[in-house]
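This structure is in structure tokens; I'll ask about it shortly.
Left out: one protein chain. Kept in place: all the others.
Letters are used for the chains, namely A and B, taken in the order the chains are written, and counting of residues starts over at 1 for each.
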Amino acid sequence: MEIFLQQIINGLTLGSVYALVALGYTMVYGIIGLINFAHGEVVMVGAMIALSVVQALIGAQLGLPPGLVILVGLAVAMPICMGIAYTAERVAYRPLRSAPRLAPLITAIGVSIVLQNLAMIIWGRNYLNFPDIIKPSPIEFGGAFITDVQILIIGVAALIMAGLLLVVHKTRLGMAMRATAQNQQVAGLMGIDINTVISAAFLIGAALAAVAGVLVTLYYGIAHYHMGFILGLKAFTAAVLGGIGNLGGAMLGGVLLGIIEALGAGYIGDLTGGFLGSHYQDVFAFAVLIIVLVFRPSGLLGERVGDRA
Amino acid sequence: MHSMFNSKKNPALVWAGVVVIGLALALVPFVAAMGGQAWVRVVNFALLYIMLSLGLNIVVGFAGLLDLGYIAFYAVGAYVYALLASPHFGMHLPFWLILPLGALVACFFGVLLGAPTLKLRGDYLAIVTLGFGEIVRIFLNNLNTPINITNGPQGITLIDPLTLGSFSFGKAETILGIEFSGPQKYYFLLVVLCLLIVALNIRLQNSRIGRAWEAIREDEIAARAMGINTRNVKLLAFAMGASFGGVAGGLFSAIQGFVSPESFGLLESIMVLAMVVLGGMGNIGGVILGAILLTMLPEALRFSIEPLQKAIFGRMIVDPETIRMLIFGLALILVMLFRPAGLWPSAVRKRELSGAQS
Partner (left out) sequence: MKHVRTLGLTLVAVALAGVYGCGKKEEAKPAPAPKAEAPAKPEVVVKLGHVGPLTGPIAHLGKDNENGARMAVEDANAKGTEIDGKKIKFEFLGEDDQADPKTGTVVAQKLVDAKVVGVVGHLNSGTTIPASKIYTDAGIPQISPSATNPKYTQQGFKTTFRVIANDVQQGSALGEFSVKELKAKKIAIIDDKTAYGEGLANETQKAAEALGAKIVAREYTTDKATDFKAILTKIKGKQPDVIMYGGMDAQAGPMVKQMKELGIKAKFISGDGACTAEWTKLSAGANESHYCSQAGLPIDKMPNAKDFQERFTKKYGQIQVYAPYAYDATMALIAAMKKANSTDPAKYLPALATLSHDGVTAKVEFDEKGDTKHGLITIYDVKEGKLNALSIVGGAAAAPAPAAAPAAAAPAAAPKAEPKK
């Protein structure tokens, strides 16, 4: 039983990270229907910058409390990530808004390659490690362990989700976003500045990416210029699983994906006598995705047009 | 493309063109060899990618189904060849048997992927195909236990080169007084196959099926209303595209002599898709152009950046490998910004872009 509980905690943490990144995908997709392949790289940049700042601050030995150091790292990383996302949108996506659907997809792949290689030039090929400032102090309950960082991740993800829902449903910007998502031209006719709304979606997504980046490197203690790709891929899968374009869907998809991975790796091997072990971890995730999409072609929470953001 | 192959208007000119193109194609491996056999290999890979892009073009360009897991069919073709013509199972079947078999198996996988995903539209299809591609790769990587089928991540070594009787494509020899290296021989085989596939594609595009694909791409509901059996026609697109991928995979096995699952990652799928889109979706000429450019560009950069940097700065400023990928990424962005329908767009797309924006 404690093993099961532990797996749920593992899955929930991992899923919260996926969900944070998935929100960025889903915001952009919901409004302009673009799979922003470069989003994972923005997460990577956020992680790298925050980590560099933290390393510099620790190296300077100012005696700041670790929490503050990390917050400063985040404060530096967030505007830079937002700047990158804004620039990418202006330069690489906006001119292609009326182009064939696949054109911006290719530029997104291009942006992703460029960001990755720039990061490699700046930070080098080595893995960067997060300074050992927060000692993981596992809290035990019912035989399972949860660390403070895990609690932080789950808490932050939940808070951000709630905040985002508020923004989308209770503010003028949110209303403009929902209107743009439904019909750009009509929204424009209603006096909504579409470009601002789309930029806002990218900016919010990038800010979330920076948060996710910081949390990821804090949790795993590691950052690398190549880390964005696989994380982005998983988050994108999560967004589609939940119903891409739907905020609640991204959250649900992320958490589900995390739990599926944890339980899949933890139990399916034993159930199938070792044949389908943890080497099929990613297969479980994709198989669930395919099965869900076959029966619900727009994802778990998709197609509720009024709720799209 | 149309006018180029309209033989009714001016047969003499067309034949002259065919001869010129034929001669040019025949000279390519020797011109490339002046820069070294490595270039012949690069050209061969370009031809393989042309096959792959043409196959993917059927699915993405003709039928408008976004497929991000296309490399799976390439992998299936490669493994069918590798398993049946290597010491792994001790089988050494002739290539004229296993190349078509590879195509057939890949075709089966194409239908297997197509069938459950018929209902999905655009981006949902993209992620499912992506997942499918990963699943195939993961299975290839894992099917060495409990029974060793694919030899897992170790890959399969010592795969037979293509041989016909005593004639082996892997060896260098002199034919009619001209010396051919192994890669050069493969080149001629690949060119012939490529031309076949191109011809097939042109015929397909202008056939009833080709028009049905186009109709589905433009508006699936309208297409169904016009009496097109969308299910069968879509499955056909997946099946045809997959079988081209299977053939290319088999050839890849034979040329490389070694396959392992790491050759068939998601990045490869994305690369092939980039070729199709960059060149011009739906236009056969454009797709070929895209495949050639994207295969050659990184290699050309590899061969040029180092001397260039040394010439300008007198020393190496940044590693050439880093710049190479950087330029590649920038090229993808710039080409799309200035030619959003691809470098050589299809006539239909051109019309769409210049006309009312949808």
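Simple rule for what comes next: contacts are C-beta pairs under 8 Å (C-beta built on N, C-alpha and C of every residue); 3 or more make two chains touch, one makes a residue touch a chain.
Only a predicted model underlies this, so the values are computations on that prediction, with no experimental measurement involved.
Participant: Given that one chain is not shown, which residue among B:G110, B:G182 or B:P345 touches it?
Facilitator: Touches the omitted chain: B:G182.
Participant: Pick from A:V111, A:V214, A:A262 or A:L289: which residue touches the chain that isn't shown?
Facilitator: A:A262
Participant: Taking the full complex into account, find the residue in A:G67, A:G83 or A:P136 that is in contact with the omitted chain.
Facilitator: Within the whole complex, the residue contacting the unshown chain is A:P136.
Participant: With the missing chain put back, which residues of chain B would touch it? List them for me.
Facilitator: 30, 33-38, 41-42, 45, 141-142, 152-155, 157-158, 171-174, 179, 181-183, 252, 256-260, 262-263, 299, 302, 315-316, 319-322, 324-325
Participant: List the chain A residues touching the unshown chain?
Facilitator: Touching the chain left out of view, chain A contributes residues 3, 6-7, 10-11, 13-14, 120, 123-127, 129, 132, 135-136, 138, 140, 145, 147, 216, 220-222, 224, 226-227, 230, 261-267, 269, 274, 277-279, 281-282.
As a working rule, only the chains that are shown with their structure count from here on.
Participant: For chain A and chain B, let me know how many angstrom lie between their CA-based centres, rounded off.
Facilitator: About 33 Å separates the centre of chain A from that of chain B.
Participant: Over in the complex, which chain B residues touch chain A? Could you list them?
Facilitator: 60, 66, 116-117, 119-124, 126-128, 130-132, 134-135, 138-139, 141-142, 146, 266, 270, 273-274, 277-278, 281, 318, 322, 325-326, 328-333, 336-337, 340-341, 349, 352-353, 357
Participant: For chain A, which residues are in contact with chain B within the complex?
Facilitator: 29, 33, 35, 91-92, 95-96, 98-107, 109-114, 116-118, 120-121, 233, 236-237, 240, 244, 274-275, 279-280, 282-283, 285-287, 289-290, 293-294, 297-299
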